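One chain of protein is taken out of this complex; the other chains stay put.
Presenting subunit A:
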């Protein structure tokens, strides 16, 4: 870097030490940032990849560090791990940590992430009941699979289904209890939900939709049974709760930062308060093609916002907004989703779900706005590109697997 960016000597304090923060710290140095970078994280581990926690917790690939520990030292990034930020004074531009120490900042980046939504029923504190967010959680889940034979999963979202897939591949009995009428109700189309339900059922997972958990019973402090609203009960050895996440926006709200189900940010990761930015799962952010703002719990969103924050800190233009995307691995299916699925789209199926290789294109007036794909990278990559470029496609040609997706482009 021949010339330093604006504010290259600013002292940047980052609260939270996950994917967004690790990315931000590296990108700041890449961009020629010379000022101090301090990352405060309440977990003792260096930032790690969270996707393997639900996908690979049963094998040796669980611990994947985003950067090796030496990286932060070499990049002159101060990692204050095992510390918790307790308050922010945005006027004096100071952060206080749990030891009582205060530190000054020129730019503060909130990357506090989210925490698992608890199951609000009696017995949720029994041993053998847990959520999945941290490496510690994943290690505990692994011991359950080693010891138990019957796992009940509350919540038929991506985390729950990924865990169910791993459990079944290890011969552990898995039951998924979903409150809504279908799996992945919040995030996937009706069509993809149906395909995934079939796939999980074929693997021997019991799926119960419209199932409301009302209580957990245990013996000797350990969970043994799940009770449902219809009066039925399920025996179990462990319960994994995957019913969504709550943004950790308390610190921001107390500091006077506007929040509404998360920290509100713009296309430059700016919050309502001068000098305070926010990135990652804690944010409620603009999404291209959608009105209003929403929370996107995904790594591509976190890394995009890290790039936005670097631009804002250095006084550069906001980067071009990117098409949101997500991935999930279940069994031999590599699911990749781009765009945001809404119920009013036309759906075009390309490929055959039975073969495990297919894509569901969601069109609004002939223009792709979302694509849900399994083992279909060309379709995913093409769809993501089309969504960003607002390309019109021919649904009949798109559905024909004997023609290249390129042939479907009309204008």
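FYI, a residue touches a chain if its C-beta (ideal position, glycine included) is under 8 Å from a C-beta of that chain, and two chains touch if they have at least 3 such contacts; residues count from 1.
To be clear about the criterion, contacts and distances are computed from a predicted model.
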| item | value |
| --- | --- |
| Name per UniProt, for the chain absent here [options: "Sugar ABC transporter permease", "Deferrochelatase", "3-isopropylmalate dehydratase large subunit" or "Ferredoxin, 2Fe-2S"] | "Ferredoxin, 2Fe-2S" |
| Per the touch definition above, residue among A:215, A:300 or A:366 touching the missing chain | A:300 |
| Interface with the unshown chain - residue positions in subunit A | 1, 26, 29-30, 49, 51, 64, 66-68, 71, 75, 299-300, 303-304, 322, 327, 334, 336, 376-378, 381-382, 384-385, 405 |
